[in-house]
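In this view, the complex is presented without one of its protein chains, the others remaining in place.
This part shows subunit A:
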Amino acid sequence: MWDHEIRAMASSHAIIAASMLMATVIPAVALPGFSVYGTHLLWLYLVSGAVTAVSVAVFWLLGITPPTKKHTLGYKLSRFFRSCVYFFLSCLFFHTVVVLYGAPLIVSALETFSLAVLLTSLTTLRCLCVLGPNVQAWIRVFSRHGAMSVWDTCLQITVACTLVGAWVGAFPIPLDWDRPWQVWPVSCSLGALFGYLSGLVAAPAWIHYHRKQLIYKCK
């Protein structure tokens, strides 16, 4: 039913996952002293950058983004500008939420913000790519009957997986094991990343197995 879309989705997800892998492996080989725990923030920004760049490219190439009404350069520019603002606001939003969850307010603000950037590039960016800068649509998508295409369903799954992953990632922090990955925010960012990766795998698989039941109202 949705075979074409599913295939496109699977391949795009493979590309995104590969880019994240590259962002980890290449600096590890090229840069001396680079490690996921040791230079965590650098790795974190590299991964966010890679995901951002690749997702934008892939979704632009696939043409998922809702068609704009006007094709003028000015409109596109303002749309791009609004997207950037939304991206930044979303970083602030995640930062606030993470602080409210109990992250230190001042001591490691940079670490917290980096985590917020990672979460934004894993979740909000995808919303921007799929739905455009439209918060109403974002909220609408996350309801039972809100998905209007397989891409919306995929968005639901990956975002939920990422956020749940980051949430679960906070669990090992209080344990007294003294492992390097218990340092703030390593476990959370790893959790978010693993959640995102599992979302990338789960979304096409789930859609594939439920393709008979999936009915979208209109598009």
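Keep this in mind: a residue touches a chain if its C-beta (ideal position, glycine included) is under 8 Å from a C-beta of that chain, and two chains touch if they have at least 3 such contacts; residues count from 1.
Rule of thumb we're sticking to: contacts and distances are computed from a predicted model.
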Protein name (UniProt record) of the chain left out of view, among "2-oxoisovalerate dehydrogenase subunit beta, mitochondrial", "Signal peptidase complex subunit 1", "Membrane magnesium transporter" or "GPI ethanolamine phosphate transferase 3, catalytic subunit": "GPI ethanolamine phosphate transferase 3, catalytic subunit"
Selected from A:34, A:167, A:181 or A:194 as touching the chain missing from the view: A:167
Chain not shown: contacting residue from A:71, A:144 or A:212: A:144
Full-complex contact with the absent chain, from A:33, A:74 or A:102: A:102
Absent-chain interface as seen on subunit A, which is shown: 99-102, 136, 139-140, 142-146, 167, 170, 174-176, 178, 217-218
